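Up next is chain A:
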Amino acid sequence: MSHLTDLPAWAALAVCGLLLLGAATTLIGSLGLLRLSDFYERLHAPTIATSGGTILICLASMLCFAVLQSRWIFHEVLIILFVTVTTPVTLMLLGQAALYRDRFEERQGVPRKPKPERENSP
Partner candidate 1 sequence: MRTWFPFPLLSIALLLMWLLLNQSLAPGSILIGLFLGMVLGWVTLKLHPARSRLHRVSRAAGFALQVIADIIRSNIAVASIILRARRVPANAGFLTVGLDLEDENALALLACIMTATPGTAWLEYDRRQKILLFHVLDVQNEELWRGTVKRYEAALKEIFQ
Partner candidate 2 sequence: MTDWLQHLLILPILLPLAVGAALIPVDERNRMLKGLFGFASTLAVFIIAVILMRMAANTGSLPARGIYQLGNWPAPFGIVLVLDRLSALMLCLTAGLALAAQVYSMARWHTAGHHFHSLFQLLLAGLNGAFLTGDLFNLFVFFEMMLAASYGLLLHGSGPVRVKAGLHYIAINLAASSLFLIGVSLIYGVTGTLNMADLAAKLATLAPENRQFVETGAAILGIAFLVKAGMWPLSFWLPPAYAAATPPVAAVFAILTKVGIYVIIRLHFLIFGAAAGASAGFGQGWLVAGGMLTISFGAIGVLASQAMGRLAGYSVLVSSGTLLAAIGLGHAGMLAGALFYLVSSTLTISAFFLLIELVERGRDAGADVLAVTMEAYGDFDEDEEEEEVGVAIPGTMAVLGLCFCLCAVLLSGLPPLSGFVAKFAILRGLFDMPGTDLATAMSATDWTYVVLLILSGLAAMIAMNRIGIRTFWASIEGTVPRVFVIEITPVVVLLAACIFLSLQAGPTMRYMQAAADDLLNPLFQSERILSAPRAGGQ
C-alpha cells in the first residue's frame, strides 16, 4: 500500500495547496450560510462549495493519486460532474418553495408571478 510521503515534493506541495484552497473555499461557502441575511442570498452560498470547493479538492485528489499510482486518474471528474448536475435540483426546488411561500404570505420584495397581471396572490 502506497503512502502520502511517497509523493515528490512538488506534487506534495501542489496537492496541499489545492486541498487547502478547496477546503478554505468550502468553509467560506458554508460561512455564507451563517453570514448572509436572507434566504435567497443564502441560496448562493453552497454553490461555492459545490463548484469551487469540489473542483479544487477533486483536482487535488486526482493529482495525488495520479502521481502515486503513476497513471492518469480521472474518476474524480465524475464527482464534479454529478455534483454540478444534481445540486441545482435541490436549490431550484428550495428556491421555488420559498418563492411560493413568500407569495402566499405576500411578503414584500418578492416578485409576483410574471405575466397575468390581475392576480398577485395565488
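The rule we apply is simple: a contact is a pair of C-beta atoms (placed from the backbone, for glycine too) under 8 Å apart; a residue touches a chain by one contact, two chains touch by 3 or more; residues count from 1.
A word on the picks: all candidates are chains of the complex that A comes from, given by their letters.
None of the values given here were measured: they were computed from a predicted structure.
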item: Touch-positive candidate for chain A in this complex, from 1 or 2; value: 1
item: Residue ranges of chain A touching candidate 1 (in the complex, touch as defined); value: 25, 28-29, 31-32, 35-38, 40-41, 43-45, 47-48, 50-52, 55, 73-75, 77-78, 84-85, 87-88, 91-92, 95-96, 99, 110-111, 113-115
